[in-house]
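The other protein chains are all here in position, but one chain of the complex has been omitted.
Lettered A, B and C in written order, each chain numbered from 1.
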Amino acid sequence: MTEPEITPELMRISWGPQHPMSGQTRILLDTDGEKVHRIIADLGFTHRGIEKVLENRSLIGGIVPIDRMAMVDTANISIGYVTAAEKALGLEVPERANWIRSLVCEMSRINSHLYAFGLQAEATGYFPAVFLWTTIDREILLDLFEELTGARWSFNFFLPGGVYKDFPEGFADRVVEGVHYLRNRFKDYWNAMIENPMFEMRCDNVAILEPKDALRLGATGPVLRGSGIPVDMRNEEPYAAYADLDWEIITEDACDVMARTKVRFHEIGQSLNMMEQIAKEIPEGEIKTRFSPFARAPEGEHISRVENGRGEMSTHLWTNGTPNPYRVKILPPSLRNMYVFERLAELSHITVADIPVVINSIDPWYLDADR
Amino acid sequence: MSWIKKLLRPLGIVAPYILRNSQTVAYPTERLMFKERFRGRHQFFFERCISCGICARVCPCASIELVEAEGHEKTYPSIDYNTCSFCGYCVEFCPKQAIEFTDVVELAVDDRSTLKYSPERLSEVPDIKDLVPRMKRRTEAYLTDKEMKYRKVKDV
Amino acid sequence: MSMINAAFGNANQVQQNLAGILAYIMEFLTVNARPILQVLILPGLAFTLLFAVFAVWFERKFLARAMLRVGPYYCGGRSGILQVFADFIKLFLKEIIIPSDVNWILFALSPVMVSAVPGLALVLIPFDANWIMWDIGSLGLPMFLAIMGIAPLMPVFAGWVSNNKYSLIGSWRVAYMYISGEIPLVISAAAVAIMAGSFNLVDIVESQKNMWFAIPQFIGFIVFFLGVLIESERTPFDIPVAEVELVFGWRTEFSGILFGFTMMAEYVMLQAWTLLFITLYLGGYNGPIIMGSIIGSHIFWLLTKFLILVIFIVLLRCVFPRPRMDQMLKIGWNYLTPIALLNLFLVLAMKVWGVV
Partner (left out) sequence: MSRKISLPDFISSFNEAQKEIVESVDVFEDTRASIKAKKDKIIEAAEVIRDEYGFVIPIGGGAIDYPEENRMEMNYYLNNPDSDFIIIYRIPVNREKPVLPSMTQVWEAMSFHERETHEMFGIDFEGHPNLVPLLLPPDWKGGYPLRKDFKGEGVE
């Protein structure tokens, strides 16, 4: 990126891509002492041209690169493309497959939120203890993934028209056991971290995003719900089995970093409830509709919208009767939230010390922003 | 007062962690048991294969190629692990279950050209003791109410 | 032969001279045994270096436990103790990268100064009434505070000379933070001196024989403890080096052994301030006499208290996040300073009415 002009009295700090907290991106900060006047995001360090790659793969072959777009949130990323593809192929999904999909998606959401949560702890300056604990707790989910799908992450578990495999024997019990354990652990997180006055000090009233600004700047996911606007794709356009599950949209009205962290925290709790419900009430039946892997989709266009851990991901799929899609447009949540981050310095008072906290409350995953 | 209580409570929560058991599995000497469906290296069965080539066509990474094998009449899949992404489509769509997954994950080599596995090589699964000579035991994770623990399953 | 005789005198004279030199050395050693031990071992070289080494090892192992890991494992058996020495050798053999456009003399000098200046303050700590390296009587406490008052200038200097934006922000944070932390700390120390009736550190320790000052001056105890954390840049107040914000603050540009010096400075600061903290509030070297040796048991008690305190300070590291710079200043100026003054007035009142 060509760097824009800077006001002479400010100092420009290049933050990343080799910085302990920047991730795979670069941010330019125009600072005056500790105060940040302007944030410029420089994306594209992990651009892999996934949209172009998909044009050269078969419809189901595309699931593999899509899976690699967000490693911690694999299931939620790939279900968008899979739903679009099965609309294009005209496949029906059996009910049991839908429930399994919901289970895997919720586990993936917990996985993603736990990661964000650990990074948030590290960004506020905890020695990485909390980050390590979240990593260890994710291990339980990864073990469940391994048992169900065969891979710990980037499992391309969803096929158009169903899922890859059914539950192994005794899996539902182990899900319930894992849920029970994680609930125990979350008491510790709440008491040691969220209610810690030093943590509250760092997160309260930082980077306030008013609801009208959140809408105007195109925020999505926990960022939008942290500003008190109840938009969730699972409710807006119920996919998988979300119409049958008991859940509600979680919002917080404080609009600050703490609100976004709490939205994630409560969403984890709700996902655990959903996991338990699915494990106990899953209906019997088929898990996939047979189809040829070389099926050609008739000409048309299809849009699917799903809720990732980071927000809404829309996939626009054009097909034209060949085995490959004609074009796939992916509208990732992180790209939208990065724009919000770029404008936050104008909306509220942000200091250099706040930058890692704010960027992790936005929780961008640069691999899906860059595609 | 409640503020002070909140400030001191994390200390009380974190201090007992010192006494918990660690979550580290010391890899070269011990290894976790993988689950039944684990996607490790493939195993190929000559007697089941009908050389239909579906695996090669369905492979999204174009890692599978049909090659001739010595002592066999038809062509059989060879897998290039430089590009394989372990997506499992070849296993899923094989009409005769001629390709299956094993739990071998030790694929690291000095020379990347040796990562292209011929059908003969795919049909043999080496023993774990040959791959990792220092391996002593296989362990397994289990959950108690408050922590995750590891126990030995078997000696290697 | 005549030349040798001319130079050294005859064989007898040579013998006498040699015997004289040996006798002189023996006399020097016997008279100065204690200073030599002090320089080489207790408050001096070995104590400082070994503390830095073992503190690093302990911190790694202990925090690994808190994170449910095992920490260093292979180097030196399960304890991993040799890992620290291996790291030291690695740091020593690494290339020292000096950025272009910096004055390399100042650049190489500043990390040395950063660790050397707080080391000076250690000579004033009484390990026993007779085991003080530099006994300057009633100037002890003021001298300590004076030396430790110079110490924060060195990180400012080091950050400035590195010619790096992150280092610059880090060094200004050092300057702001030390001022806001040092003033309540000095006021609390003054309250201790008033209660003891002396600036002499030995007198302060001796007057705590019956009751540690931590009990009558509980407020000052807390304030001074926070001051120690702030001054020695320990988490949660490691704001100048906050690695998630400033890469490594004022230490960013140092590499190789220069970085090793900056790391050591952190531990030397911790050592000096913690020892003063124990001296002022936790009864210093006081403790029951064991094994009949007074000096030995005094040193033992001081080091034991020191270790317990260090363990507690290390534990704090994984419990609290760090505050922001403006919040840090607010803690220092809005809360700690008035509380320290309150403590001072309470002590004065107690002194006037003769409670203690």
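Here is the rule we use: a contact is a pair of C-beta atoms (placed from the backbone, for glycine too) under 8 Å apart; a residue touches a chain by one contact, two chains touch by 3 or more.
Quantities reported herein were computed from a predicted structural model and do not represent experimental measurements.
Novice: Using the touch definition given at the top, which of the shown chains does the missing chain touch?
Specialist: So, taking every chain into account, the missing one touches A.
Novice: Among A:His47, A:Lys187, A:Lys280 or A:His349, which residue is in touch with the absent chain?
Specialist: Only one listed residue reaches the unshown chain, and that is A:His47.
Novice: Among A:Ala85, A:Leu144, A:Val179 or A:Val231, choose the residue that contacts the chain missing from this document, as touch is defined above.
Specialist: The single option touching the absent chain is A:Val231.
Novice: Check the options A:Pro4, A:Pro168 or A:Gly321 and report the residue that touches the missing chain.
Specialist: A:Pro4
Novice: Looking at the full complex, which residue from A:Leu217, A:Ala345 or A:Val358 touches the chain that isn't shown here?
Specialist: Only one listed residue reaches the unshown chain, and that is A:Leu217.
Novice: Determine and list the subunit A residues touching the chain excluded from the picture.
Specialist: So the residues of subunit A touching the missing chain come out as 1-2, 4, 43-44, 47, 49, 51-52, 87, 215-218, 229-231, 235-237, 249, 300-303, 305, 312, 314, 316, 318, 326-327, 329, 331, 335-336, 338-340, 370-371.
The definition used in the following text is that only the chains that are shown with their structure count from here on.
Novice: Chain contact topology under the given definition, line, ring, star, complete or other?
Specialist: Graph shape here is complete: every pair of chains touches.
Novice: Would you mind checking which chain's C-alpha centre is most distant from the centre of subunit A?
Specialist: Chain C.
Novice: Any idea how many Å lie between the Cα centroids of subunit B and subunit C?
Specialist: Those two chain centres are 51 Å apart.
Novice: Using the touch definition from the top, which residues of subunit B touch two or more other chains?
Specialist: 10, 14, 17, 23
Novice: Would you mind listing the residues of subunit A that make contact with two or more other chains?
Specialist: In subunit A, 129, 136, 192, 196, 198 touch at least two other chains.
Novice: Can you check the complex and tell me which residues of subunit B touch subunit C?
Specialist: Spelled out, the residues of subunit B in touch with subunit C are 10-11, 14-15, 17-24, 26.
Novice: Across the complex, what residues on subunit C touch subunit A?
Specialist: Residues of subunit C touching subunit A: 63, 66-69, 165-166, 169, 172, 235-236, 238-239, 242-247, 317-327.
Novice: Contact residues on subunit A for subunit C in the complex?
Specialist: It is residues 11, 13, 19-21, 33-34, 121-130, 132-133, 136, 192, 196, 198-199, 201-202, 351-356 of subunit A that touch subunit C.
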